[in-house]
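Omission of a single protein chain aside, the complex is shown with its protein chains in their original locations.
Chain lettering (A, B and C) follows the sequence in which the chains are written, and residue indices restart at 1 in each chain.
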Amino acid sequence: MNASNSNPNSDPNPNSPAPAPKPRYTLLWISLVVLSGSLLVLRAAMAAQGDGGAAAADPAAQSLWTTVGIWTAAILTIGVFSFLYRDNPLYKVCESVLIGVSAAYWMVNGFWTSLVPQLFGKLMPGLVREYALPAMPVSTTPGLDFALACVPLVLGIMLVWRLAPKGGWISVWPIAMIIGVTAGLKLVSSIESDFMAQLGATMRPLVAMNGGFDFWGTIAALVGVVGVLTVLTYFFFSVEHKGAVGKTARVGVWFLMITFGSAFGLTVMGRITLLAQRFEFLFKDWLHIG
Amino acid sequence: MTTTQHNAGGSAGGSSFLARLGNLDRRWIFLAMGLSIAVPTLLKLRFPEYPSPMSKATFDAVESIPEGAPVLLSFDYDPASAAELQPMARALVHHCASRHQKLVFMALWPLGKQQADKTIETVLKPFHPEYKEGVDYVQLGYQSGNEGVIKLMATNIPAQYPTDASGAALKDLPLVAGMRDLSSFKLIASISAGYPGAKEWVQYANGPMPDAFKVVGGSTGVQVSQLLPYYPHQMEGMLVAVKGAAEYEMLVEAKYPIAQPEVIGQGRVRMGPQLVAHLLMIGLIVLGNIAMVAGRSRGGAR
Amino acid sequence: MMREIRERSRSTMLLAATAAAAIAIPCCIALAEGAGDAATPAGAAVAASDSVVRTDRGPLAIAIVIVCGAVIGGIMLARTGRPLKIRRLAALDAVDEAIGRATEMGRSVLFVPGIQDMTDIQTVAGITILGRVAKTAAEYDAKLEVPTCRSIVMAAARDAVQAAHFEAGRPETYNEGNINYLTDEQFGYVAAVTGSMVRDKPAACFYMGAFYAESLLFAENGNSIGAIQIAGTAEPSQLPFFVAACDYTLIGEEFFAASAYLSGERDQLGSIKGQDFGKLLAVAAILIGCLLATVGVFAPEGAIAHAAETIKTTFGG
Partner (left out) sequence: MLQRTIPIAILCLSGVIMIVAYFVSFAVSWSETVNVWFNILSAVAFVLGAGNLLAVNLEKISSRRPGWAYAAITLVSFFFMLVVGLLKLGAVPDPKNPLIHFAGDYETSASPYGWMYEYVFSPLTSTMFGLLAFYVASAAFRAFRAKNVESILLLGTAFIILIAQTAAGMFLTGWIPQDSVFAVLRFDSLKVGITEHIQTAGMRAITIGIALGVAATSLRLILGIDKSYLSKN
């Protein structure tokens, strides 16, 4: 780190583009993929048809769709994995489908969970209750609700106005409001729960007594406070990291490195679980093995 | 993925195996990783677990509240993180139900409600049939608003949740009819995969009323470093990743055995691939360093 | 030009005064109504729910005044014309180099402003940095691609990049089509961005904003195409991955300082000084708190132990 913030492992000379992989590797990889792929498909096709796990109790038509669904999911799963080998048409299809489906998913979600109940439901409650949300509670202050719902409506129109040929600058107004509110909220909450609370949590006795003098407890307490102080020193921008400040900041960097190493190690577990779950799906739900 | 790594060592020109290893085509690493997870998954390998202090603290936090007291369970994750978190949710619900706590389920993530429903179906209904909806447990469901939901619940639960997930008014449900704010609960457990989640529960629920209830959290491995500063003062217990789930499962199962152990044994099954994959990672780190040293001693003059 | 500067500085002063007053008002009220109850927040919360002003939040109000006061003080100090020394951040020095390299190689520059909406201050800081990166890119005439995960971020990013082109004196080279919305879904966005990385092979990748699990997916794919990668985030959980896999990383506070640093404006540099002053106060508070608590260990019933406890509760620790 050398008291600067370039990363310890950065490669100062990133590789230049390289020629295509050697043909013998390509052949090996392709045959590996084709072989395992055909084995998988064979196994899946031979597996009991249509009892896709949980859906076994469902009616026959449902079961067909479940089978189709599991096959679709399996192919898409393998398609995404294929990106690990190299970019390829199957991955590109998966990517395109994912972009389209997910963009629409969030739009539909926004429409039915935000726009309908919170905007239309306030602007024209009768209509919404009649056609979409019969269980929507009747408001005691319909006038106020209407007025409050008009604000985001107007802001929304201003935001979308940038599509219009003239006066697109007006869309900066709602963006300014969003940023302003965010700034105000975060200013308060970060000082309250991050700044003050963390300071309070650091203020601990530097000596641990557990009946008598607790050696390891004291070491732990000292490490905790020294760690916070040295890392904070690293974050000082006004002073160059030289002399005593530099040495302290260097210790701070060590603390940071241990922190990051530890966080990295802790994360691995979750990532592996996620992958294991995908394999569980392929083996159990699709191939019916294991 | 095709470019860089596999030929950058070409300059060594047919040199030693170790030096070239430094520029190993990363697809070999991918293959090794794939196998190290796929094989144990297929063979269902299981290893013993030893409860860590944090998992034990979580267990003790639940044990320390009076039996039958109300508990709020917030499902702040979606299916993407269910692999790590669902085992915790199952064990936690079984633990609470075995102690006859009153359970209130809710979600800060849209798909968290689904996860809560799944947990009710797989754990609560089959193994604790005495639990009646509305009396012993309530499913409030999801409300948008992130930490805003917590803030409002801290002062006024009915304002945030006029009805439960099925549309029944809160005042008609005996369990929650008299609840005004979060201080009605003795324990709040947030199983979370990010924002909003356990951190927000600490900030906005525990922050304004630090003594009203205990907060415990389950989190994915990646989130844990964000939550560590809050343990053990603002958060009494923490379950970390699938390992935390596995350890907690052991603690719960030892005291409250369940008819079908596999229902709350998912966490331990998923620890199998962990060992092999972790060993692989350790091997890779060692290998990378050997390769670096070998490469350095060869190319030292450059 | 001069008139604009004058107008700007006048409005800034005006706004500064308004904001300072507005921040100070609640604090004054809080103090007037007696922040004494603050030592017992739970009790105060109940009492405060009936009054107009949340007296239980008195300590917070004071903390806000102190922190904001420090930052405003830093800005005022900058305006006196004293020389401002801010240490160099290697990651920022590398920005020009990375864009220059991309230009030389005839490849594009990729800027990812995180996956959160404008309701996250990290995204706002990311967009600020985008403005500076875009200005350099416009000067070098490098192609800058900005895929976004939110529609509003796309709108804001377009404004910022367009402004940067104006500032660089090359409004004609601004191309709205390089700043696109992909999808709100985290992994859909990742799939699209990593896919295009592998295909277009940008020579420089910037990741500035709020990142979650995608950090390593971006960074490892960026590495595989040999791009220079500069990351900045205040998402503590993702810092390890950026630190391990990118060439340069702006860690937490550095990321926020970077947006001010890159502007080169005196006011903004002054605010970094203010941040430092805030840190100095934090260090002092920790030292005093620890000292009192340590003394308190030896005299658990004494006044010092009581003081230490009061301070700790006031901070909410």
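We take it that contacts are C-beta pairs under 8 Å (C-beta built on N, C-alpha and C of every residue); 3 or more make two chains touch, one makes a residue touch a chain.
All values derive from a computational prediction rather than experimental measurement.
Just so you know, the chain we are not showing touches A, B, C across the whole complex.
Contact with the chain not shown here comes from a single listed residue; of B:A19, B:V93, B:A116 or B:L152, that residue is B:L152.
Within the set C:I115, C:L144, C:A234 or C:A293, the residue that contacts the chain not displayed is C:A234.
As for the chain not pictured, it touches chain C at residues 11-12, 15-16, 18-19, 22-23, 25-27, 29-30, 48-54, 57, 60-61, 64, 67-68, 71-72, 75, 117, 119, 121, 124-125, 127-128, 130-132, 150-152, 154-156, 158-160, 162-163, 166-167, 177, 180-188, 190-191, 213, 216-217, 219-221, 223, 234, 236, 239, 241, 243-245, 251-253, 255-257, 259-260, 263, 265, 267-268, 271-272, 274-275, 278-279, 282. One chain is missing from the display, and on chain A it is touched by residues 1-2, 8-9, 62, 65, 68-70, 72-74, 76-77, 80-81, 83-84, 92-108, 110-115, 118-119, 130-135, 148-149, 151-153, 155-157, 159-160, 162-163, 168-170, 172-188, 190-191, 194-195, 198-199, 201-202, 216, 220, 223-232, 235, 252-269, 271-272, 274-275, 277-278, 281.
Residues 24, 26, 29-30, 32-34, 37, 47-50, 52-53, 79-80, 144-146, 148, 151-152, 155, 159, 167, 224-226, 228-229, 231, 243, 271, 274-275, 277-282, 284-285, 287-289, 292 of chain B touch the missing chain (whole complex, contact as defined above).
In this section, only the chains that are shown with their structure count from here on.
Chain-to-chain contact here is organised exhaustively, every possible pair of chains being in touch.
Ranked by C-beta contact pairs, the top pair of chains is A-C.
Distance from chain A peaks, on a Cα-centroid basis, for C. One simple way to say how far apart two chains are is to compare their mean CA positions; for chain A and chain B this gives 15 Å.
Spacing of chain A relative to chain C, judged by their CA centroids, is 20 angstrom. One inter-chain figure worth recording: chain B and chain C are separated by 29 Å, centre to centre, where each centre is the mean of the chain's CA atoms. Each of residues 15, 17, 83, 87, 192-193, 197-198, 201, 259, 263, 267 in chain A touches at least two other chains. The set of chain B residues touching two or more other chains comprises 1, 3-5, 80, 207, 222, 224-225, 233. Residue ranges on chain A touching chain C, taken from their complex, read 4-12, 14-17, 80, 83, 87, 91-92, 94-95, 98-99, 101-103, 105-106, 159, 162, 171-172, 175, 178-179, 181-183, 186-188, 191-193, 195-207, 209, 225, 228-229, 232-233, 235-241, 256, 259-261, 263-264, 267.
Interface residues of chain B facing chain C in the complex, by the touch rule stated above, are 1, 3-5, 26, 80, 155, 194, 207-212, 222-226, 233. Every residue of chain B that touches chain A in the complex is listed here, in rising order: 1-8, 25, 27, 30, 33-34, 37-38, 41-44, 80-84, 110, 144, 162-163, 167, 202-204, 207, 220-222, 224-225, 229-230, 233-234, 240-243, 270, 273-274, 277-278, 281.
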